[in-house]
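Data block below; observations after.
Excluded from the complex is one protein chain; the other protein chains are retained at their positions.
A, B and C label the chains in the order they appear, each numbered from 1.
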Amino acid sequence: MTALVDVANLDVRFGAVHAVRGISFRIEAGQSVAIVGESGSGKSVTARSLIGLAGRGSTVRADRLDIDGTDARRLPEGRWRRLRGRRVGFVLQDALVSLDPARTVGAEIGEALRTHGTVPRAEVDAKVLDLFRDVGVPQPELRAGQYPHQLSGGLRQRALIASAIAADPALLIADEPTTALDVTVQAQILQLLAHRRAAGTALLLISHDLAVVSTVADYVLVMKDGVFVEQGPTRQVLEDPSHPYTRQLLAAVPVAHARGTRLSPAVGGPVAQPRPETGPEIVLEAKNLIKAYGVITAVDDVSLQLRSGETLGIVGESGSGKTTTARLLLDLETADSGTVDVDGTIWSEIDAKSQRLLRRRIQVVYQDPLSSFDPRYPVHRIVAEPLAVAGVPRAERRARVVALLDQVGLSAQVLDRRPAQLSGGQRQRVAIARALAPEPRVIVCDEPVSALDVSIQAQVLDLLADLQAELGISYVFISHHLGVVYHVSDRVLVMKDGKVVESGDVEQIFHDPRHEYTKSLLAAVPTLKSTEVIR
Amino acid sequence: GDSPTASTGTPVSGGSLTFAVNTDGSCLDPHQSPADVDGLFSRPILDSLVSLSADGTIHPWLATEWSVSADQLTYSFTLRDGVTFSNGEKFDAAAVKANLDHIVAPATKSQLAAGTIATYAGTTVADPTHVQVTFKTPNSAFLPSLASAYLGIEAPSTLTKPPADLCTHIVGTGPFTSTGGYSKGKGIDYARNDAYNWAPGTAKHTGAAYLSQLSIKVVPEDASRYGALTSGQIDAIASVPPVNVAQLKNTPGFTVQAAAAPGGNYNYYPNTAKGVFADANVRKAFREGIDWQTIVSKLYFGQFQPAKGPLSPATVGYDKTIEAAYAYNADEANKLLDAAGWTGRDGEGYRTKNGARLTVRHPFLKAYAREQRDTLADQIQAAAKQIGIFVDNTNPDINAYLADVGAGNYDLADFSWQRSSPDALRTLFGAENAPKGGFGTNLSFTSDPAIDKDFTDALATTDLTKQAELYGDAQHRITDAVAVFPVYVFNYLLGSSTKVRDVQFEPQAFPTFYDAWKRP
Amino acid sequence: MRSRPGVVLSFVFLFVLALAAIWPHLFSATDPNAADIQSTLSPPSGQHWFGTDQNGRDIYARVVTGVRLSLLIGVTASALALIAGSAIGVLAAQGGRVLNTVVNRLLDIFLSIPGLLLVLLVIAVLGPGVRNSIIGLALVTTPGYARVVRGEVIRIRGAAYLEAAKALGWSRPQIVLRHLVPNALGPVLVLATIGIGAAISIGSSLSFLGLGPQAPTAEWGAMLSSSRDYFTVAWWPAIFPGLAITATVLAITVAGQFLQLRVEGRSQA
Partner (left out) sequence: MRRVASAVLVLWGAVTVTFLALHLIPGSIVDAIIGQSRVTPEIRAQIIQDYSLDKPLWQQYLGYLGRLLHGDLGHSYNQGVAVSTALEQQAGSTFALLLGGVAFALVGSVVVAVATANRPRWIRGPAATAEVVSVAVPSFWLGILLLTVFSFRLHWFPAIGANGFNGLVLPSIALGLAPAAMLSQVLRQGLERVLEEPFIITARARGLRSAAVLLRHALRHAVLPVVTLTGWLVGAFVSGAVVIESVFSRQGLGHLTVGAISQRDFPLVAAIVLISALVYVVVNLAVDALYPLLDPRLRKAPEVVR
């Protein structure tokens, strides 16, 4: 039997960028293969090359590039079109923006059917509804007539998968199908993929998350800098990784890690990380915060306390009110009722000038540092801004900035770059340096690592821990990623619909959850089958 | 090309002619409008009581005979019988009265016609073919005015309509009719009036016109008008740009006819009442120190004749003997200026007196400039610089311009005043016509009782020789007083395909199409 | 920049224009207003590179001298409009509801009157001439800028970096001046480069209608406009000022687009 995909020595360049450097692999009918690797390693480009859409300006070379038995190396556009959708279904990485916002999702799925004429025109509408049911979308009649922006991320991802499998392709390629999703929704999508597989469709799954891959794939390709550094059956790769990079990927999964150890790669096993003593002093306290937007009560009676040197984790699914709570703590939003007390001073009781002074005590690091920087500012100005606020003379600022950057592990080379010219990890470090500049007591971190890939995430988390040990800073650490929260927190708050459903010591919450919601949250976390930590 | 006025071959009846003019009209009814071009638009539709030939003699038209009372106050007319308006109305004495009354009625808001019969006292209808028009003061210019389209005869029933309606549609007894009327920015289409049988005494034929269709279009852009003619899209155009005249003449199948306009030329007038030009020596220096004639010949490629007196040589009563006074003599000009005390020079080479530059303020309406008058102004400015005079060509808007002129706040003003009779001189130099708050036509502020007496005497006589004598005296006096800087004689440059034949010019140098025909 | 000869060329051209605007005699020693009635409309030659016009003036000298005024009109009008428009736009977006509505309606009113009509009205009130042309052009383009700035401010208002600035302890006016305004101006500057070209072009339309700068001032629009009467016999008085206008606008646009990319930090990518 011929393979659905048979690639030998595939090589893709974008001008000077050598994205894929001579890889070979096969996908047999019914097989489930995964490509893992860090961001930029060439996973998406590899996948897109399989349908002839490597991207603008790409040069694709291969010794063999057989798709569904056809030599695809010099395939005219017309022949490609017969493969796309019909033999190979493709779910693009950016699921949330991969459906035409101006057309109903029903029309998008119908388009896939009409293009290939797999069902008679008259039956297209009925088939669309069937597809919706297949991917587990409730109320298909309603959904078919809706526009993408009217659907949640999970539903959108399903609709996208439905359109990819509409013409019943033999191979389904899914590029990061769960990255943008909540843990609970992520679990559902993975289940859906497993279903397809059971139905006989071959699968090429792409992810940077080994835990996700482990639940679906039976063969794994580990990619780094455009080449496969390791490959083999999933179990073998996970349990007995031979390449250091694979080991690094595995080690970087925080859930897999004992707390109090470094995440970043180190030779010879985990290294202990010093943790500061939690002082008795309360640096931040919120009492009975309530904040409503119209009918939605975003924050509903939330109270919390933070001691010096302590990290308080806040978890909860999307929309549960985590960010709103953070904004209330920072006085960027005024609570409908309740008070926030920073270092003994209550925001609402002081005048605007004193409030501005108090802001130095509590700083913030956002999920998306890029948008929190003025795009025109070079790094040195970004980091110097809080110094300017504090009235540090211009002449002294530069030295301070260099020192701060050094503290977060950035060299002075980045001083004159603009945000857009930095990598994700660098950006987050700059954001942290800026937050450190006024020497705050508390830093509120709102999803500080969600946008980063695992290895960089590990570096940033280590950095935060180091700084805490060194400076005795307290963190409010918000994330929907349970593993991360588990790794960094001393105490945890679980939020749902604006309310705190459970709070307590991190070990207790993760190992002995009391509330049903906490339990379901924990259950949805994909785990590495071999290294069960949580259960 | 060959001359279209010279008839070659027998006229052919039928065919249509399209003619393009450069200016847009404002109101088709000539009783209301002051625009030259409206006279052109209405002429094919309207006949007049009398017609005027180029030599200044009056010929019959709708009136077969006329006489003037001894006191020069009453004019009696015998009207032609059997004339009908194109709407079927009969032309009679009552119609004449209705027309003249309509012209002077305030509601008509006549901007020109009423001015030509300013002392009109009334009209008496004796019987259907006899009518008497009386004036309060003698008006020997009445008959020439009467011959113009501005006093053309319209159907009486239409005169009761609101003036606005007449601006688009008029009805007359003329050789053509227009049902569509005049439309702004576009022009007007005419059809032949087949019943026409009362041609003016100045015409070459009688009976209906030859052309069955005539249309006049408005095409202000010189290049477009010229291009449309040479590319065969139209038959004839008014105002061939002088720069193109030679070219057109050399193009097979095309020809250019020129007709010099009578009356005042396009002239510059000094303000003799105040400012730098109050000093006659400075005026004289300006007249002699600028080579007006060379500038005009060069700029208009010889197509416009340089003017050498206050009147156009095409005017009856033009006095040729004054021409010598308008010769170029820069040395004399410089001497005059030195004598006048403008002996200093400033950094830019202009003359000064007591530190003040010799500046001539010239409000110039650029937006209304025709015939490259703006270029002309530039050149005069440059020429004046040669003798150390700075001509400041300001470009006010029309309101500021009118205010300045009304108040006499200028040193130099320019305009042209085409009229068929030498009475134009009175308009231009009569003391009563100097600006008084509003616009006046005596822009030089000439105020000489001897000149005024010439004018009053001329108005009181219909003897052409006597008139010529009086106007000749006035021309000498005006020249001696340096009250005008003559510039050019406007030539009506009509370009046409050689198929177009026998287009005539009325004395005011407007083309008429009654005799015109087109070679198939 | 190295890889784009067009950009280099544009900057060089603009540099030359700037030189010509400041020291026209560097490029031409001939008096632009020296009329020579004996040699009108002579074609380009060794003596008159671009030929002479209807007054026998040297067209090359006039094109060179015209740089100053033509640029002055376009640049000054755009600069004035940019400043006024930005102020109004920020005020409208940052002010209260009432102010916002009032300004918005006013802008609508001015935008609803076609630009040239408004310029004509302004010139009718103030009189023709260079200064009033500039004022008129600035006045009609201001509402457009104000609209764009207002839109930008409203778009940026929610940006995370403004909130970050607040969290750092800046006061509101400081945030507006340091972050909001500079960022809102980006797209407006692009508009301004187009605006300069448009202003030069409208300016020449004014000359066409007889309302532009006054003779004998050498200005491209006026030169172009007066050349039309001679177009059938002489092409040079029309072609050279026309090329000058087109090349200038082209250079400004290319340079402007390049600068925009630079500001956005994209040229390195």
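Everything below uses one rule, namely that a contact is a pair of C-beta atoms (placed from the backbone, for glycine too) under 8 Å apart; a residue touches a chain by one contact, two chains touch by 3 or more.
Being a predicted model, the structure only gives us computed values, none of them experimental.
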Kindly name the visible chains that come into contact with the excluded chain.
-> A, B, C
In the complete assembly, which of B:Glu65, B:Asp81, B:Asp194 or B:Glu221 touches the absent chain?
-> B:Glu221
With respect to the chain omitted from the figure, which of B:Pro163, B:Gly201, B:Pro313 or B:Gly344 is a touching residue?
-> B:Pro163
Out of B:Ala246, B:Leu402, B:Ala431 or B:Leu464, point to the residue that touches the absent chain in the complete complex.
-> B:Leu402
Which one, B:Ser13, B:Gln233 or B:Thr321, makes contact with the chain that was left out?
-> B:Gln233
In subunit C, positions touching the absent partner = 105-106, 108-117, 120-122, 124-125, 144, 194, 197-198, 200-202, 204-205, 208-209, 221, 224-225, 228, 231-232, 238, 242, 245-246, 248-250, 253-254
Had the left-out chain been drawn, it would touch subunit A at residues 48, 51, 53, 56, 77, 81-86, 89-90, 92-94, 97-103, 111-112, 115-116, 142, 146-147, 149-152, 155, 160, 163-164, 167, 319
Hidden partner chain, residues of subunit B it touches | 18, 20, 26-27, 29, 32-34, 104, 106-112, 114-115, 118, 163-165, 167-168, 183-187, 217-221, 223-225, 227-228, 230-234, 367, 397-400, 402-403, 406, 415, 438-439, 441
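Keep in mind that, in the parts below, only the chains that are shown with their structure count from here on.
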Chain centre separation in whole Å, for subunit C relative to subunit A (CA means) | 48
Report the inter-chain centroid distance for subunit B and subunit C in whole angstrom, where each centroid is the mean of the CA atoms.
-> 44
Counting in whole Å, what is the centre-to-centre distance of subunit A and subunit B, each centre being its mean C-alpha position?
-> 88
Given the complex, residues on subunit C that touch subunit B span 33-35, 37-38, 40-41, 54-55, 123-124, 127-129, 209-211, 214-216, 226, 228-233
For the complex, which residues does subunit A have touching subunit C?
-> 330, 332, 352, 356-357, 359-360, 363-364, 366, 368, 371-376, 385-386, 389-390, 418, 420-421, 434, 438
In their shared complex, at which residues does subunit B touch subunit C?
-> 221-223, 226-227, 241, 243-244, 247, 294-295, 298-299, 366-369, 372, 374-375, 377-379, 381-383, 393-397, 400
